[in-house]
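All protein chains of the complex are present and in place, except for one that has been dropped.
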Amino acid sequence: METVATAVEREPRTYLNVDHTLKSWLLTEDHKRIGILYLIVITIFFAIGGLFAALIRIELTTPAGDLVESSVYNRLFTGHGIIMVFFFLIPSIPASLGNFLIPLMIGAKDVAFPKLNLLSWYLYVIGGSMALTAIIYGGIDTGWTFYVPFSTGYASGMVMLTLVGIFINGFSSILTGLNFMVTIHRMRAPGMTWFRLPLFIWSLYSTSLIQVLATPVVAVTLLLAALERGLHIGIFDPALGGDPVLFQHLFWFYSHPAVYIMILPAMGVTSEIISTFSKKEPFGYSFIALSSLAIAVFGFIVWGHHLFVSSQSVYAGMVFSILSYLVAIPSAIKVFNWVSTMYKGSVELTTPMLYGIGFIGLFTIGGLTGLFLASMGMDVHLTDTYFVIAHFHYIMVGGAIMGFMGGLHFWWPKITGKLYSETWARLSAIIIFLGFNLTFFPQFILGYMGMPRRYHVYAPEFQVFNVLSSAGASVLGLGYALPLVYFLWSIFFGKKAPANPWGATGLEWQIQSPPLPENFEITPVITEAPYHYAPSEEVVHVG
Amino acid sequence: MEQKSIQFFPEQASTIAHSVDGLYLYLVLVTAFFSILIATLIVIFAVKYRRRADTPTPKAVHGGLWLEITWSVIPLGLSMVMFAWGASIFFTESRPPADSMEIYVTGKQWMWKIQHMEGQREINELHIPVNRDIKLTMTSEDVIHDFYVPAFRTKSDVLPGRYTTEWFHATKTGAYHIFCAEYCGTKHSGMIGTVYVMEPQQFDAWLSGGGGTGTLAQKGEALFSQLGCVTCHQATADVKGRCPNLHGIWGRPQQLTTGASVTVDAGYVSESILNPSAKIVAGYENIMPTFSGLVTAEGVTELVEYVKSIGPAPGAPGSAPAPAAKGAPAAKGAPAAKAAPAATVKP
Amino acid sequence: MSNHPDHIVPVRVYIFVFLALMVFTVLTVYAATIDLGRYNIVLALVIACIKASLVIMFFMHVYYSSKLTKAIVIAGLCTLMILFFFTLTDLATRGALQGTTDWVGVPGR
Partner (left out) sequence: MASHSVTLRHHFENAEQQKDASTIGMWMFLVTEIMFFGGLFMAYIAYRGAYPEAFAAGSEKLNIVYGTINTLVLICSSLTMAMAVHSAAVGKKKMIVLFLILTLILGGVFLGIKAVEYHDKYVGHEIPGVNFHPEIDGHPNVAVQNVSLYFALYFGMTGLHAMHMIVGVGMISFLIFKASRGAYTAEWHTPVELFGLYWHFVDIVWIFLFPLLYLIDLHQGR
């Protein structure tokens, strides 16, 4: 990694240059190195998932199925779904940025169980390679939701290998969540009370809560589906009296909280970025913190809005519909508080801030379109159409990936000790923002016109918007390619990063970048609230 | 569908289409309002409070409880309107009116098989009269499908092992898309069709024109004897055979050996055909063989219609000396005379 | 109870809890032989819950351990109840309005 050997003595000891052997990387117990290992594998999976997305968009420029056959198209969108959901979005922020930053931000030397942390990475790699082998051997055509009885009786391809791969990957998520919760509970620096924690830690704590409580249910559900497909013991087989809707209940019991696993860390990153680049304490700190927890808790009682039309009873539908609106309130509180933080701040539009603002705008649209789908009468028309595709891409790409990119840019100097080039980064942020909107906004209109999702061949009147969407996808693809270039460039040729390039107040910015292997020479003692920009006596009290 | 200018809305061809579009408009307005509000605020603050060399460090702002409450209560209020409006639409959508015209739909991997009461069979096409409540009773032979007509704004999953219903009241004639909206395999995007909404006269002409070999109930009766059901279940009311008599049992509670009672409906009759040992009528043994594998989904619907059409026993209350099968749906325009010779139907 | 991390639980407590569990096991088997109709399952679950809480409280020292441990146990059980309760709101009332009932058997299979 380092250039000239002689330079090593002059350089301070960091977690990067303390040891260069491959073994030191592959058997490391240092949370920072494990965070980087995750970052590398996550980027690979993001590239693969993005490739599938590109192929899908190319195919959908024409109503007829003329690029690939239907069976291949089904494998494309299944591959895109599985890779993006299970192997990119869920581990992206918690496992890479979370692993790297949680001990730094709470003043700890490492996470609570370092060996378990390394095991989680290996489980993630093993699960990922199993799913990848299934895809290389032709992929599967079940869709990322594995609905029964299709996935257990009629699907083709190595479905069981994929199911077991996701099952193993699920344990990586569970153990990471467990590790973070124990770390945050028991390893905070002296004086770091709960309400002195940075908001990023609050959002990761809520994420870990969901990871620990929800993931096991989908683990057992996918295991049952694999057993039913392999051994023909019909748990969900309607011919034996099994209930396919029970599978949907157990699947969505996890998969809805899973979307909060994806968005909560991005919210945490945005709280940090907005506060740093407005040079102001976040407005309503405790409201933002508690709404993270509220989202995590409410996230468990709303999954039924995925089943409105799947012969779920009307009464259950009503219960789930009204509760789905409750879960929207904390998100609204967060958005309003972020914007109020910028009020009377001193705003600096660096790249992370661009991603932060982009996140707020797109997440607002994504969240509000979710309210369409929570209303039962509207959902009957809109579910399983491109409206749903647009909604969750606004949340996941507009929200989670914007947050991930923002966090990556914000903490890049701390992780690598190098500065990336601001101009290129701002350019790619704007390209991503424009490309994203051009890709997914037309899909709202497609959805209301009734174009169903997962369609290889579609009616001719939908073509106009599909062409717009495919055009946007190419711009988005370019936008995502740029960071790869200038980040790699910055590792080798970037300027040396100071300890605190952005003037932020977090604990992680008080130490050298890249940090020491043991993070802090002496464990810091916390005496005042976080985000301490202005002297504490000049505080304005609003009614 | 002729190629019109760019559409943003599917046609409004059913009664609930207007209210669904109204709710859509309300939701779009709320979304547009808040998105624009947030976007403009961000741009204003980003420009107005941009960091200049001389700006002092901004002071921290605490408190603001009332502000937080207002921007929690207002979104909650708006949401409850969305919930109530959506729930009311869903409520009307999930309760088919009693007198609606019944049509059976069977989803099979990558085609829609439709059976009219008058015996017409269609693949991937559905002819219905305009301004009439139509109720679809749907089931699937393999995986989960979803019968979705964007122009009517209705969709409902079609599950194997269960009947699900969907109803609509077409208000505009024309041809509209049918899509399968639940991923069901390779030709999922090919499992499409067309709904032809026709004037009542046209519909009747079409109905009688089709080479119908008797109503669904009559086909059911033919199948009833062909499969040998008639040997046990005598159509005549008086003989108490080894099997429960099917006279007039439709809609009435049936006492089971476990003491529980179940009302005779499409689900119970289908289950008794495909899986007889699941529910045994009180006073009878579990001797009926299973017919699953021997009868297709259309056959099951025909038998269900036949059981529905067997009138109560002549002496039994409520029975009328019906010349034609009592339960045969007298679709308004269906010429009753066309029924098959009375002999086979006389109870 | 004190938050002393390593509270030594006296042996007699273990013996007492052990005997209680034995008695409850015999009780639940015996209770199953009496016909209480629908309440058989309720009684069986009540006894099982008592036995489980005995094991949790005394064998697993939760009675003596920190509030955080108790909170974790409660959080787990509440999530489980959420799963059961909300799934049953659907399963118990399915088809109540549309009048469609489940049936066993798929034609042609």
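Note that the chains are named A, B and C in the order they appear, and that numbering of residues resets to 1 at the start of each chain.
As a working rule, a residue touches a chain if its C-beta (ideal position, glycine included) is under 8 Å from a C-beta of that chain, and two chains touch if they have at least 3 such contacts.
Note that the structure is predicted; figures quoted are calculated from it, not measured.
Shown chains touched by the undisplayed chain in the intact complex: A, B, C. Listed residues A:Met84, A:Leu118, A:Leu250 or A:Ala294: the one in touch with the omitted chain is A:Leu250. Within the entire complex, the positions of subunit A that touch the omitted partner chain are 103, 108-114, 116, 174, 178-179, 181-182, 185-187, 212-217, 219-221, 224, 227, 231-235, 239-243, 246, 249-250, 518, 523. Annotation for subunit C: contacts to the undisplayed chain at residues 5-6, 8-9, 11, 14-15, 18, 21-22, 25, 28-29, 32-36, 40-41, 44-45, 47-48, 51-52, 55-56, 58-60, 65-66, 68-69, 72-73, 75-77, 79-80, 83-84, 87-88, 91-92, 102, 104-105.
In the full complex, subunit B touches the omitted chain through residues 256-258, 275, 277-280, 285-286.
Here, only the chains that are shown with their structure count from here on.
Inter-chain centre distance (subunit A to subunit C, centres taken as mean C-alpha positions): 35 Å. A straight line joining the Cα centres of subunit B and subunit C is 40 Å long.
Annotation for subunit C: residues 97-98, 100, 102, 104-106, 109 touch two or more other chains. Each of residues 238-239, 241, 245, 311, 314 in subunit A touches at least two other chains. Interface residues of subunit B facing subunit A in the complex, by the touch rule stated above, are 1, 3-4, 6-10, 16, 19-20, 23-24, 27, 30-31, 34-35, 38-39, 41-42, 45-46, 49-52, 55, 57-68, 71-72, 75-76, 79-80, 82-83, 85-91, 93-94, 109, 142-144, 146, 148, 150-151, 153-157, 159-162, 164, 177, 179-190, 192, 278, 292. Of all the residues in subunit C, the ones that touch subunit B in their complex are 97-109. Subunit A meets subunit B in the complex at residues 65, 70-71, 74, 141, 143, 145, 147, 149-150, 153-155, 238-239, 241, 244-245, 278-281, 283-284, 287, 308-311, 314, 317-318, 321-322, 325-326, 328-329, 332-333, 335-337, 339-340, 342-349, 357, 360-361, 364-365, 368-369, 371-372, 374-381, 383-385, 445, 448-450, 452-461, 464, 531, 533-534, 536, 538-543.
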